[in-house]
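The complex is shown incomplete by one protein chain, all other protein chains being positioned as in the whole.
For subunit A:
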């Protein structure tokens, strides 16, 4: 069967009433967490993992993907109206979007963000559907050493290639890898780093780590900054619609954003935040209205919003075809697959085509739902922003601890919640990124297994790792992704320092 047939079959699955309900719950929750500051899609999926334990596998995964997509839509609302991004991929949107809202053009800004997200989500999901079978074919020739090289590349791009410091990214990653070593070694059954504590034998739960670091760590950090009046919510003036000129200026930006976002998401090259940043840079260079940039240019909202949605869809390519998560949300979704005994990868397309294609097709459905949720119903979501901060964070924490309390309320697990939460706070305080810890915890054991398998096959010969061309190229890319940004930063730092010096004169 070709992709079309599979996709049609998937649509049949996606239109089952229960699946539609799961998708609707997912996109609604996703939009809500996207709108609310301090809680993102990664945390939400982590919270829901324990709750969905007894539910249907396909439905739960459709819900998780809906949350991921919805988070990308909802984040723009907060960026535009509040100037505080609801999640990291919408930081760029705040630059132009908030200026537009201040100038009384909040309606068109929200409209171009929502429609751009829709266009990008639709195109990128179709690209995912048509690209995935090819990557699966490629993945079939992958052996342990290729997988190991791929994971090394993912480690580097998640931790060191982007962000302000390679050192801090690597520290985060290796803390995650160190935590990943806790528990029973899967190849020999040896106990590692458990120190005689039986609860540690199973290793550290991804959900516990994610919830503690994202929810508790974030809450501690925000609380420690002291009471903050914050900028008020800007009312939407006029209607949420665009003029002919807005359309004319937006559509190219949407398509460019999609073209930038999807490849970045699908290669292990960083997540949606990088894509939106690059799209913004592209729009600023290509615009015919350079004077408007920084003062509310609609392209600066349309492009990045399209890019972050396209990147979210792109992230699903390595996740579904290779089992390789490249963002924190994807890493936790991988934990979701594993919870249902499913291992994403080429085999999944053969063993559970209905599930995979149902999931992909339901993303198309989710996109339509999200357009409805985010255009006509936008005013309802803005009400969420009026929840007072104390109540919001109180509620977030109660929900955040719910999963751990429900599944494994052992004193050890609860103590880990507090310890990792404090660690998440300290890491935020000292500018260490959180996502590499989560990705390291999930990918660490997989990378170790692939490495040891590869070395078993070669009988301990380490040169085997670079003897296959694919593995060698991937490792080379990883080295480039590690070294080039370091050089760029070393040079850029000089410039930045001189600028600071100039500003102080």
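Just so we're on the same page, contacts are C-beta pairs under 8 Å (C-beta built on N, C-alpha and C of every residue); 3 or more make two chains touch, one makes a residue touch a chain; residues count from 1.
Here, contacts and distances are computed from a predicted model.
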Complex minus one chain; that chain's UniProt name from "Lipooligosaccharide transport system ATP-binding protein", "Tripartite tricarboxylate transporter TctB family protein", "Phosphoserine phosphatase" or "Circularly permuted type 2 ATP-grasp protein" is "Tripartite tricarboxylate transporter TctB family protein"
In the whole complex, not just what's shown, which of A:18, A:103, A:201 or A:223 touches the removed chain?
A:223
For the chain not shown, which residue from A:11, A:57, A:178 or A:368 touches it across the whole complex?
A:178
One chain is left out of this view; which of A:377, A:418 or A:479 touches it in the full complex?
A:418
Take the complete complex as the reference. Which residues in subunit A touch the chain that isn't displayed?
50-51, 54, 167, 170-171, 174-175, 177-178, 181, 185, 187-188, 190, 192-193, 216, 219-220, 222-227, 388-391, 393-395, 397-399, 401-402, 405-407, 409, 411, 414-415, 417-418, 421-422, 425, 429-431, 448, 451-456, 459-460
